[in-house]
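Quick notes on the structure that follows.
In this view, the complex is presented without one of its protein chains, the others remaining in place.
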Amino acid sequence: MTATPTSSVLAANVGREGRGALGQVAQVATLVAITMGLLVLLLAVTGYDPATALRALARGAFGSWYAFTSATLVRAIPLALTGLAVALAFRAGLLNIGAEGQLLAGATATAAVLGASGAVPPLLSLPLALAAGMAAGALWAGIAALLRQRFGVLEVISTIMLNFVALYAVGWLVRGPLQEPTRIYPQSASLAKALQLPVLLPGTRLHLGVLLAVSLAVALWWWQRATAGGFRLRAVGMNPHAAATIGRVDVARVSLLAFLASGALAGLGGAVELTGVTYALYENLSPGYGYTAIAVALLARLNPVGVLGTAVLFGALQAGANAMQRDAGVPIALVNVVEAVLILLVIASDRLRGTRAEATA
Amino acid sequence: MITPLDDFLAAAVRTATPLALAALGECITERSGVINIGLEGAIICGAFAATVTAGAVGGSSGVAAGFAAGAVAGVLVTLLFMLFTVYLRADQIITGTAITLFALGLTGLLYKTVYGTTGVGLTIPTTGELPIPGLSQLPVVGRAFFAQPLVTYGLYLVVPLLAWWFARTHAGLALRATGESPDAALAAGVQPRRVQALAVLTGGAFAGVAGATLVLAQSGTFVEGMSAGKGFIAIAIVVLGRWSPIGVAGAALLFGGASALQYLFQSLGWREVPYQLFLALPYVLTLLVLARASARAQAPAALARRELTLG
Partner (left out) sequence: MSAPAASPSVLTLRGVHKRFGDVHALRDVTLEVRPGTVHALLGENGAGKSTLMRVAFGLVRPDAGTIVVSGSPMATPFTPLQAIARGIGMVHQHFTLVSAMTVAENVALGASGRYAPDVVAARIRDIGERTGLVLDPAARVSDLPVSAQQRCEIVKALARDVRVLILDEPTAVLAPDEAAALLQWVRHFADADPSHAVVLITHKLRDALAMADDITVLRRGQRVLCAAARECTEASLADAMLGPDERARALDEEVVPHMTSHDDSVGAHHEVVFADALDVRDTRGVMRVKRASFAVRTGEIVGVAAVEGSGQHELLRAVAGLLPTTSGRLRVPDDIAFVPEDRHRDALLLDASLTENLALRDAGTRRGRLPWAEFAQRTRDLLDQRDVRAASATVLARTLSGGNQQKFILARALDDAPPALVVENPTRGLDFRATAAVHDALRDARDAGIAILLYSSDLDEVLQLADRVLALHDGELRAVPRDRDIVGRAMLGAAS
């Protein structure tokens, strides 16, 4: 079983490097500026005052030290982890659209392990729970990987289906086996203080997860660039046929491992969100982090370090959108539109440049 | 006398109707070699446009206007997808995902803008069941198939018509040839880009009507995200139906049945089965269907291929 040509084309094109880091940042800035222009237009058309709305947006995202650390950065953490998950999968030519489901699987396993770990000392149970979250995310992604490798099922469709299944599974679990002891609320029992991820900066809500995200991003960046394993991943993503024929790479194995690793990263995102922010499992634990992750990864050109930057950007957008809804009455769904427009702009600018390059080749 | 089975079958056909509409449209699209993951977005846009239009026009002409608006909205949002994939040759999967995200966000935004945060005062005309005298009295199948809204009856015409069109018209041949081998189609004088563009937009119109059906023939109201993955389920239905209109109709019925199981269980008094199981069932079924080893065998050979050698 080899990857589909479609996905290899994607990885090759969306993740093309070669321009300087500065040029890439400049391009991202341009795209963001265009998006902001469209946002103003959209606000004006739908009858909101753009100035008020944008002021609220800025205030909610960057208005104070607390807003930046506790709203923007706290949201950026799950976005970065799921963004890394998507970027890794896309780099390998796998269209994993299932980070949302994998995140939920990770959060669920973490809640289950912590709920059952009464006697185990917190110093041990917390890492154990995070590991369980990663394993669950990997397992959930593994279903899609198995379906793809054994039966040729497009992972795009299977991962989306699995997102819905995960959502309903959580809905059932928090009203059933994992419900809190009083059986009143559809959520799991709140975590004891000792089982929560420590806060990093006193007076804020910024938790240890930020260090995890940053170190994983740097490690992944180095690994993809410097090591044989990372090169195999990129080669399979660029052209699985050539990787198998010339490199004698076991494409199926690389794909499987990449899929599992991607799921583990998204699962860790869920585990970190549960232990660092929500402290309990419930249905709406994620406001669609796993979907936004696609925009995060694409805008970062699948570069793991770039993901950190775009995750903060989208974290700011979401934090700002909350403030915008509160202060200017602008529906939060606006964020989805902005994300979609950014993805489309990235594709369009890539394709237009690509078409030019082909024409002059 | 109406039995639980009658209720179940009627619900199955009712649920299958929008799925079949969207899947037939996607079937046309995929036969041209394009997979439209943005189908979900076309459905939700169709649902929203139908809501606004039917509400504004009112009455029975409001229903007709709602369906028309649904089709137009489906085409408009799919136009964006088409320009990206057919003319810019952008990746179909990523573009489709973005279009879905875009449509879900836009309808959510517009809904709150038009109706406020609660949706109070949202009353729109709907189309009721239109039992066919005689046929609807048949045992078992009567109520299920012949006491449905007009749009369901429309499907009874569209499905065989489409099957005939695929096999017995030169336009149908051109569509299939484009999906199998755009180069061969071009060499024979077919214009693959135009064929793909039209096929994608037609699929969008079908999906828009499917969205309108959700509102005008079923729920009677708009809810944010009410498409709830139906676009993706429709894509699975196309696979199960093996890219043939008749097969797609049958597969849609199967999925409608799976969704309608909860009514059957409720009426049989099996309340201890968690309702989330029924909600998840269509998605699980989709996975099982796709996992059939032969599912890929009859897919159009150039499906989702981006390169289109032209000239």
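The first chain written gets the first letter, and so on, giving A and B; residue counts start at 1 in each chain.
Following the convention adopted for this analysis, contacts are C-beta pairs under 8 Å (C-beta built on N, C-alpha and C of every residue); 3 or more make two chains touch, one makes a residue touch a chain.
Only a predicted model underlies this, so the values are computations on that prediction, with no experimental measurement involved.
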Considering the complete complex, of A:51, A:192, A:242 or A:352, the missing chain is touched by A:242
Considering the complete complex, of B:186, B:248, B:264 or B:290, the missing chain is touched by B:186
Across the whole complex, the chain not displayed is touched by subunit A residues 12-13, 16, 18, 226-228, 231-232, 234-235, 238-239, 241-250, 359-361
Across the whole complex, the chain not displayed is touched by subunit B residues 167-174, 176-177, 180-181, 183-190, 301, 311
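Note that only the chains that are shown with their structure count from here on.
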Whole-Å distance, C-alpha centre of subunit A to that of subunit B, is 29
Counting only contacts in the complex, subunit B reaches subunit A at residues 37, 80, 84, 88-95, 97-99, 101-102, 104-113, 117, 224, 228-229, 232, 235-236, 274, 276-277, 279-280, 283-284, 286-287, 290-293, 295-296, 304-307
Subunit A contacts subunit B in the complex at 4-7, 9-10, 13-14, 42, 46-47, 95, 97, 143, 147, 150-154, 156-158, 160-162, 164-165, 168-169, 171-172, 175-176, 291, 294-295, 298, 331, 333-341, 343-344, 347-348, 350-352, 355
